[in-house]
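Missing here is one protein chain; the remaining ones are kept as they sit in the complex.
Naming follows writing order (A, B and C), and every chain is counted from residue 1.
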Amino acid sequence: MADAKVAIPVSEESSPYPLIARQGAANALVSIGDVVFGGSEFVVIAGPCAVESQEQIEHAARMVQQTGGRVLRGGAFKPRTSPYSFQGLGLEGIEYLRRASLKAEIPFITEVMTVDSVEELEARVDAFQIGTRNMHNFDLLRAIGETRKPVMLKRGFGATLKEWMFAAEYIAKGGNSNIILCERGIRSFAPETRFTLDLAGAVWAKQESCLPVIIDPSHATGLPQLISPLTRAAAAAGLDGVMVEIHDDPSQALSDGDQALTMRQFETLIRELKPVVEAMGRRMENV
Amino acid sequence: MADAKVAIPVSEESSPYPLIARQGAANALVSIGDVVFGGSEFVVIAGPCAVESQEQIEHAARMVQQTGGRVLRGGAFKPRTSPYSFQGLGLEGIEYLRRASLKAEIPFITEVMTVDSVEELEARVDAFQIGTRNMHNFDLLRAIGETRKPVMLKRGFGATLKEWMFAAEYIAKGGNSNIILCERGIRSFAPETRFTLDLAGAVWAKQESCLPVIIDPSHATGLPQLISPLTRAAAAAGLDGVMVEIHDDPSQALSDGDQALTMRQFETLIRELKPVVEAMGRRMENV
Amino acid sequence: MADAKVAIPVSEESSPYPLIARQGAANALVSIGDVVFGGSEFVVIAGPCAVESQEQIEHAARMVQQTGGRVLRGGAFKPRTSPYSFQGLGLEGIEYLRRASLKAEIPFITEVMTVDSVEELEARVDAFQIGTRNMHNFDLLRAIGETRKPVMLKRGFGATLKEWMFAAEYIAKGGNSNIILCERGIRSFAPETRFTLDLAGAVWAKQESCLPVIIDPSHATGLPQLISPLTRAAAAAGLDGVMVEIHDDPSQALSDGDQALTMRQFETLIRELKPVVEAMGRRMENV
Partner (left out) sequence: MADAKVAIPVSEESSPYPLIARQGAANALVSIGDVVFGGSEFVVIAGPCAVESQEQIEHAARMVQQTGGRVLRGGAFKPRTSPYSFQGLGLEGIEYLRRASLKAEIPFITEVMTVDSVEELEARVDAFQIGTRNMHNFDLLRAIGETRKPVMLKRGFGATLKEWMFAAEYIAKGGNSNIILCERGIRSFAPETRFTLDLAGAVWAKQESCLPVIIDPSHATGLPQLISPLTRAAAAAGLDGVMVEIHDDPSQALSDGDQALTMRQFETLIRELKPVVEAMGRRMENV
């Protein structure tokens, strides 16, 4: 059923981004650990915005794994608007993530922000994330393109869909095609949600490229009560997964706590999601 | 399940738009003919952008009804950017719609553009539509508020979510609470789709108000290949229906042909939609 | 010097809005009372957002006239987001405006919101204003097109420049070419100012059409400290005038008080503006 939606195949000859362009029904499959994106599974990535302590991230990893999440997320290097805000635990946070990931037997993804750190992180992380503010950091795109790690490329909140495709092409041109696209909301005039989730744009990206596409409704909306409906919407629209923020105690989070789901809300999300995923002829593991 | 998503009830006392505000789990039910919006049915409205002839609209009505559409749409008075563009067939078009609707036994909805015509149209149409360019035409909102006809209020493409709520309150203040909200895309910088469908905003509106909420993916995106995925997304997000444009021969349409679905694409949409609607614990009639 | 900027004349044959399109260097001149827009004068329109009392508006008219303002503005019918907000004094407010205008010997402009009121107001006002929310109210555009009163057409805050041109063409098609265009800010993602003043768009409109073009920095920014710099910018860019909000006691205004200039700030604005207007080879009257 997933393939039925790909109505306008783009031939390699004519595409301005030939390495990532869709050609017929074949989807690229991208693995983080043993979790495959772009195939028959609808994948849930979950975790806190920022790694805060060994205990916090270990607990989160266990909860995510037990509830049906398949990949752990957590930021150790945080892009912050103000130079005076908490910038993350850095390499120490990466170590916390590694240990939590191994213990709970769930792979993890984390943001990389500087070219210098790519080599050091490559040996330690399961997947890179390129954040929305770095989508146009061509230097970083090239550096990641020279690794062979899977990378999730978030759309810039001020970027057009084609610019997003071209950013992926920059990575692929270096030889790394293990790219997952993530729509995380764009800037618009509408103030009620933090950004405007461009679900139509995510579907467009799925049809235009061969890459897996997921959404991040937590950053897109900033409103916990919208996360579960939008996750189901992503599944029904034929996308490949979702990344959500959870926190044991959102009111105490060091970063973006307001938008995080409690564990109980996350369980409800998974329970409500499953029938929709199955109605689409796809599956969820461990649920 | 639908009620589970309404996480933040707004009390009547504190709402700035008390007549339409959500209070607990109860949804307002709005009927067009015998079709109920806001209940257990997920409703598909379909038809051509503009009424072009008696034959065209009769054929469309029959096709819509046979395929699983529940309400016929068609414009007789068209809001056009240029005063030199085709402005619709006017009252003659309304007559065509009426006859087609009666023959195919399917109610219809059509746009009203002027205060003067409200009285004349009230006796002839099953439901009014207020278009995106008139969401802030307070004069028209008041005039419709004095009728008792169901009305679909489209969100202005430059309007915030709260402004949309207030526009509904203008109608309700006149005594007419038969209001269906329709998100049809907002203006953003992203050029690949005609507008940016604000699905999160539609879910927000469903949680904030007691009114049925649907989306119009045809006008929102202008791209036929996105209509079916977004329709399923609306169902999975807990919204109440969808309005889509269809045309026998999109290339010959007098208005907005590019975004219309062929009848065959429309049949596929209905077939792909049904399992998602059922997974949400809701139903489609006549499918 | 003004004509030197019109670099791309649009020929009548090719323009999609032939009645308002620029053809060579000739500007249309539009008069409100004895004040001419589009000629050598740079015109300042000023007044309170809403008419609140006879005393208030008489005082404002006198102050505006004495300080160098040339046209009085004041709203008697107010488009308000909420149906529960102050909607203006209506016809009583129009009477207050008329008396204040006659006494201070300064013409006035005021917003018209409904088709029904056009005839009644035509006999009583010096100029109509069509507000940003009504730019796409085609019914109202047509009704104003059938009068011969000057009309200031504000750009819709969600409208493209071409849509604004077409709205003017709707008016001109009825036979009324006494149109002044007013850019008043568009919606954007930037939250620091209320709207984003599109000064480049206003200059574009001046080059694309033969009509006078002014700006409304008060509504565009909502920040009093930006009004004077932006007024000078409008003059230096070759535009024809400005409309600003003033209030004796902004903190007590019934509508939009935060953005109003005090009389003292208005005097400073005029004093700082004059040398820029003269540097452009134009003039201000009564200063």
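By our rule, a contact is a pair of C-beta atoms (placed from the backbone, for glycine too) under 8 Å apart; a residue touches a chain by one contact, two chains touch by 3 or more.
The model shown is predicted, which means the values in this text are computed figures rather than measured ones.
Engineer: Give the residue, chosen from A:55, A:105, A:139 or A:249, that touches the chain omitted from the document.
Structural biologist: Reading the full complex, the residue touching the unseen chain is A:139.
Engineer: Per the definition of touch given earlier, which of C:36, C:199 or C:287 contacts the omitted chain?
Structural biologist: Of all options in C:36, C:199 or C:287, contact with the hidden chain holds for C:199.
Engineer: Taking the entire complex into account, which one of C:161, C:180, C:270 or C:284 touches the absent chain?
Structural biologist: Only one of C:161, C:180, C:270 or C:284 touches the chain omitted from view, namely C:161.
Engineer: Decide which residue listed in C:26, C:102 or C:236 touches the omitted chain of the complex.
Structural biologist: Answer from the full complex: C:236 touches the omitted chain.
Engineer: Suppose we count only contacts with the excluded chain; which residues of subunit A make the list?
Structural biologist: Residues 16-17, 79-84, 113-116, 133-134, 136-140, 156-159, 162-163, 166, 169-170, 173, 187 of subunit A touch the chain that is not shown.
Engineer: Could I get the residues of subunit B that touch the absent chain, sorted low to high?
Structural biologist: Output for subunit B: 187-189, 191.
Engineer: Can you list where subunit C touches the absent chain?
Structural biologist: Residues in contact with the chain left out: 1, 4-5, 7-8, 158, 160-162, 186-193, 196-201, 203-204, 207, 217, 220-221, 223-226, 228-230, 232-238, 268, 272, 275-276, 278-280.
Here is the rule we use: only the chains that are shown with their structure count from here on.
Engineer: Compute the distance, rounded to whole Å, between the mean C-alpha positions of subunit B and subunit C.
Structural biologist: 35
Engineer: Take the average of all CA coordinates in subunit A, do the same for subunit C, and state the distance between these two points in whole angstrom.
Structural biologist: Chain centres of subunit A and subunit C, defined by C-alpha means, are spaced 48 Å apart.
Engineer: Starting from the mean Cα coordinates of subunit A and subunit B, work out the distance between those two points in Å.
Structural biologist: 33
Engineer: Which positions in subunit B touch two or more other chains at once?
Structural biologist: Where subunit B meets two or more other chains at a single residue, that happens at 158, 162, 187.
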